[in-house]
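What you see is the complex with one protein chain gone and the rest in place.
To keep things simple, chains are lettered A and B as they appear, and every chain counts its residues starting from 1.
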Amino acid sequence: MGRMRMKQGLFFLIVVMCLSLLSPAFIFAAEEKKDTRPERGITVYPEFSIVSTGKGETVRMDLTLENKGRADETIDVKISTVPKGWKATMKGGSYLVAGMYVANGKSRNLALSLEPDKTIGPGGYVFQFDAQTADGKFTSTHKLTVNVQERVPGADDIQITTSYPVLRGQTDARFEFSLEVLNKSESDRAFNLAAIGPEKWEINFKPAYEAKQISSLRMKGGQSQTVAVEVSPPREAKSGEYPVLVKISSGEQKAEAKLMVVLTGIYKLDAGTPTGILSLETMVGKPANISLFVKNTGSAVNRNVSFSSFKPENWEVKFNPEKIEALETGALKQVEVTITPAKEALVGDYSVGLLVDGEKGSSKTVEMRTTVRASTAWGWIGIGIIIFVIAGLCGLFIWLGRR
Amino acid sequence: MKGQIIVETEDLTKKYGSRTAVDHLNIKIEEGEVFGFLGPNGAGKTTTLLMFLGLTEPTSGRAKVIGFDPTREPFKVKEKVGYLPENVGFYDDMDARQNLRYIAKLNRISGGVSEKRIDYWLEMVGLSEESTKKVGTFSKGMRQRLGIAEVLIKEPKLVFLDEPTIGLDPDGTNRMLDLIHSLSREKNITLFLSSHLLDQVQRICDRVGIMINGNLVAIGPIDELAKKKLGLGKEDYTLEEIYMKYFKEA
Partner (left out) sequence: MHGILTIFRKEMGDHFNSLRFLLISALIVMVGVIITSMVGMAIQEELKGMAKPSLIFLLLFTSTGKLFSFVQFIGFFGPLLGIFLGFDSINRERVSRTLSKLVSQPIFRDSIINAKFLSGVAIIAIILVATVLLISGLGIRLVGVVPGVEEVSRLVIYVVISLLYISFWLGISILFSVIFKSAATSALASLAIWIFFSFFVSLGASVLSDAVAPISQTASGVDPEMLIRHERIQRLTSLVSPMTLYSEATTTILDPMRKTTRTLILMGPLERFSMSRFQSPLPLLESIFIVIPHIISIVAITLLCFGICYLVFMRQEIRTV
């Protein structure tokens, strides 16, 4: 606010800004230069005017006494109206306070504590605060309404908030929830951290950005701290929704946060030949068959498992079936693969890759060493030709030979 | 011994295209005789001989040589029949003995026997001295005599001699004819010589056949033919006269 007024010149601004960084006191000093305040004046007011609170909860806030005048004042303060069953105290430090000295233009806070009885039910309770100067010439009154409501869980002294209460991922993933724990009480407290999750699940608490595991947490009153909850599902966990209940307690008070892990399962495929032999032989232009098994080694149903191949040009690789609609966890399926080398293929060893592509990047490549053999058809034709020619010769021998 | 038929033909015919080389030849030759087969050049004498040996197939008709059909069983015929072609050739870079040995081997005559026979026949044809000379250096007469030895080394029953005296000087011719004559007498080999040199044939032949343009115009002993053609009583005839008579008629 003071800075706004300082906008009178660029130079001044810069200077003051520099100075303000160095010394806030200087700003106040500068403020007093233009004193337009009344001669005398006081105000009393609580931090809030109307608050809602849970049943049985003590309402704590600041009660501010402000001296608005130019003269220093000693102000007496009292809680003039206290509803029945409430115990209202004003404390400064560890003392109960009924009056205090406030320098001109200053304000001082008292810790207001409104402690309800066990009998206090829901309803509105009005408290009135009266303040007057020592000479009694100036008074100030302020009211505070406390609406006591039925106790809301989590709305305790401990407040847990999380931005992302539901996490999704594969079974082999780690889920890390970030919880912000707020100690709403005034005092330092140790909080026990506990979590209830599905069986065999591992749940650990960790301070944010630290690797150590913790089971309790000490926090000053009013402070908040971020706690990471790390959830590791077991490998065999099926896909589904798993609630994790985080409980933070301190003595009587406790708060809960419902977290949710949605497991999509692991997407993993394995493929190979039943015999384990990764080589096959065929003739030029002649198809060769092999059986390929595809196994879902993940924990999720793998849908739309498709096949493709890495092959030389003009080769043909066919899969039967062309794809698998759904492969259950642990299920094994056999696929017939037909590899047909090109008619122009050379004799020798080729590498043919059979790719099995599943969901979520789960894939497996089986490399087959495909030995292309020369066609023996020519051999038979050739033997035929040779036999034909030899038969012709023999015919000649028989026809003409006996001379 | 005489009387057994050793060569017999039945309408033996050979045509080269439209030309008839041998026309329905019917001939019978008895074992042990010396038969002269006469005719001008190109009359079909050599063709007939080739058909007897199965080296040429007849167009029609049949022949029987030493009891076998030369077309069907040339092997059997060639085993027992010698053939001395006109102007017989030799492997000139081999000597006389090597040439004979080669022929002996082809006739499956075993080593020991063949050496004896080679010696014998070289002696008989008077070439013992020259047996280690290369045949290329031989004179015409020596070659012809070596040819006779070569034919006889297989000890044939029947020998065809195609113009055996052609190109020989008078002395060579005489020696040749003596050799042939003695073969017939001593070894009892049937001889079938074809020739156009009539006076030589006349000297040694028992019977003659005259062939003109593929036709056998006459066959029989020379004196019979003389009687038939020249008339009876003519004592001083030559084969040439008979032959010319036939030749004019043809």
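As a working rule, a residue touches a chain if its C-beta (ideal position, glycine included) is under 8 Å from a C-beta of that chain, and two chains touch if they have at least 3 such contacts.
A quick note: this is a predicted structure, and the numbers were derived from the prediction, not measured.
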item: Shown chains touched by the chain that is not drawn here; value: A, B
item: Residue among A:R37, A:H142 or A:R373 that touches the chain left out of view; value: A:R373
item: Identified contact with the non-displayed chain, of A:G221, A:G251 or A:G392; value: A:G392
item: Residue touching the undisplayed chain, where the options are B:K78, B:R97, B:K157 or B:K245; value: B:K78
item: Hidden partner chain, residues of chain B it touches; value: 46, 50, 53, 55-56, 75, 78-79, 82-83, 85-93, 102-103, 105-108, 150, 154, 162
item: In chain A, positions touching the absent partner; value: 310-315, 342, 344-352, 367, 369, 373-376, 378-379, 381-383, 385-386, 389-390, 392-393, 396-397, 400-403
